[in-house]
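A single protein chain has been omitted from the complex, and every remaining protein chain is retained in its original position.
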Amino acid sequence: MKVGYFPGCSLHATAREFDESLRAVAAVLDIDLEEVQDWACCGASSAHATSHVLSVALPTRTLALAEKQKLDRVLAPCAACYNRLATARYALNHDKKTAAQVQSILGEGFNNSVGVVSIAQLLSEATAEIRRQAKVPLSGWKVACYYGCLLVRPPEVCGFDDAEVPSSLESIVSATGATPVKWDMSLECCGGGFSLSRTASVVRLGRLILQSARNAGAQVIVVACPMCHSNLDFRQKAMLERGGFGDAMPILFLSQLVGLSIGLDPIRLGLHRHFVSTQPLLDRIGAAKSQPEHREQA
Amino acid sequence: MSADSSATQTAGPAVPSASLLSQVRNATGLDPARCYQCGKCSAGCPMAAEMDVKTHEIIRLLQLDLRDRLLAAESIWMCLTCETCTTRCPNGFDPAVVIDALREITLRERPDRVPRNIGAFHSAFLRQIRTHGRVFEVGLVASYKLRSGALLADVGAMPAMLARGKLALAPRRIEGIGEVRRIFDECAKREEPR
Partner (left out) sequence: MSRIGVFICHCGENIDRTVDCSRVAQTLGELPGVAHSVDYKYMCSDPGQALIKQAIQEKHLDGVVVGACSPHMHEKTFRKAAAGAGLNPFLCEMANLREHCSWIHEDRERATRKAVDLGRFIVEKIKFNRPLSTIFIPVERRALVIGGGIAGIQAALDIADGGREVILVEKEPSIGGHMSQLSETFPTLDCSQCILTPRMVEVAQNPRIKLLAYSEVESVEGYIGNFQVKIRRKARYVDETKCNGCGECQTNCPNKKIPGEFDQGLGMRTAIYVPFPQAVPNIPVIDRANCALFRGRAKGVKKVVCNKCAEVCGRKAVDFDQQDTFVTENVGAIVVATGYQLYSIGKKQDSEMLRGYGEYGYGAIPDVIDGLQFERLASASGPTGGKILRPSDHKEPRTIVFLQCIGSRDPAKGIEYCSKICCMYVAKHTMLFHHKVHDGKAIVFYMDIRAGGKGYDEFVRRAIEESHALYLRGRVSRMYRNGDTIRVHGVDTLSGEPVVIDADMVVLATAMRAQPGIAALAQKLSVSYDQHGFLNEAHPKLRPVETNTAGVFVAGACQAPRDIPDSVAMASATASKVLGLFSKELLEREPLIARVDRLTCTGCFHCERVCPYGAVERLPLKDGKGRLIKIVAEVNQGVCQGCGTCQATCPSKSAELEGFTDEQIYAAVNAL
């Protein structure tokens, strides 16, 4: 199966492990990721917070490039990129004024024919294959599936799964053999783009998420967005300092969990790049130690 | 509130075309009259605890066309666009999109009201896209620190980030950077609301 690939800015550096693990898993699941040539940033929050037209024009350029490459769908692993691309596609179909403005900037010839999918949507199409490929027993792993605020909302734009009681991540996690837990903060925002500009808010919000996951019995949180990962992993130290949820909780990208279950090497999956050590999880499945050792947790 | 004379202008038919209410209506295609102030947006807003003016109050001030008070509210910069209010509003209204429009207006008309950190972050971020086509963290962080004055925060984490391969030191420019810059320029010409 071929699908267009829009890594987004963070997957090249701060969330490198997301890109690494996703490519590794895609290869095993027979998903051919074709990167959109010469893609530019989707604009993230800074574009839509300052200029509506820019926030639609930038992603539209990417979709137009994908259409030229004859891709009928594009995967955007970052939930924020996914939401911006999907919103642009939606706006071009439903907001005549904006569509006209964007067309006057980018020119004609783009038919808005490219679909946009999230990693939840893509991998939930492959659960049968994941189940088949699962070699490493992850049974006993209690996993909190963290959707974050942008993966399935708003429902008209995303058009996938349920915007209040989603289940796509749970079905993927179940396919790996791990046990998804029922918890109540799966859609609550982690603080998004405020990591630098309002760090205190991120710490406050992230702590609530970690507490809820811990109370539900989770040992690990699985995420589908580099910002969520960064907020919950990189910023976890400050949350631990405030206390209230026990020991550190490892944060895995969905592709890393799937990769572990199908027996891929933890280094290849980038597990050594996390701030909160994933070693306790790896010890449970007897996986090789992740090198180099970076145990900069609490 | 009594000091703000625009409150008396909302009732009659002769609302001046430059009223904040009509600017937002034109920009978003949404009519704040649809909001019946149930507060479900504020009830679910993750930033409500930190906001001076809550989400539903922002819409109320807009309904009353209280420009000065609204554009001065720090709250409009705290919105995460998490889409919780958008998803749950009983009237299908979209506070997040309205808040974006208010931000755009504030940037143009009252740049002094933009909170320093957040304004610095957005400028730095957009600058990166204009320069490289993509955002590179080192440049972003450096630029942000210079603009915001938050020079020391997170500095201790740099070695750790580097060791984990999470910092790309050499930014690459995309080939189509010319087109990206042209997009920025063209958008600046078309920015609404006027």
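Points to keep in mind about this one:
For clarity, chains are labelled A and B in written order, and residue numbers in each chain start from 1.
Note that in this section a residue touches a chain if its C-beta (ideal position, glycine included) is under 8 Å from a C-beta of that chain, and two chains touch if they have at least 3 such contacts.
Only a predicted model underlies this, so the values are computations on that prediction, with no experimental measurement involved.
Annotation: of B:Cys38, B:Leu169 or B:Ala188, B:Cys38 touches the absent chain (contact as defined above). From the set B:Ala48, B:Ala72 or B:Ala160, the residue in touch with the chain omitted from the display is B:Ala48, counting the whole complex. Touching the omitted chain from chain B are residues 36-45, 48-49, 54, 56-57, 84, 88-92.
In the full complex, the hidden chain is touched by chain A at residues 162-165, 184.
Following the convention adopted for this analysis, only the chains that are shown with their structure count from here on.
In this assembly, the C-alpha centroid of chain A lies 23 Å from the C-alpha centroid of chain B.
By the touch rule above, chain B contacts chain A in their complex via residues 27, 29, 46-47, 49-50, 77-78, 80-84, 86-87, 100-101, 103-104, 107, 117-118, 120-122, 125-126, 128-129, 133-137, 141, 144, 148, 150, 153-154, 157, 160-161, 163-168, 174-176, 179-180, 183-184, 186-188, 190-192. Residues 9-10, 12-16, 38-41, 43-55, 57-58, 61, 83, 95, 97, 101, 104-106, 149-150, 153-155, 163-164, 187-189, 191-194, 196-199, 201, 204-205, 234, 272-275, 292, 294, 296 of chain A are the ones touching chain B in the complex.
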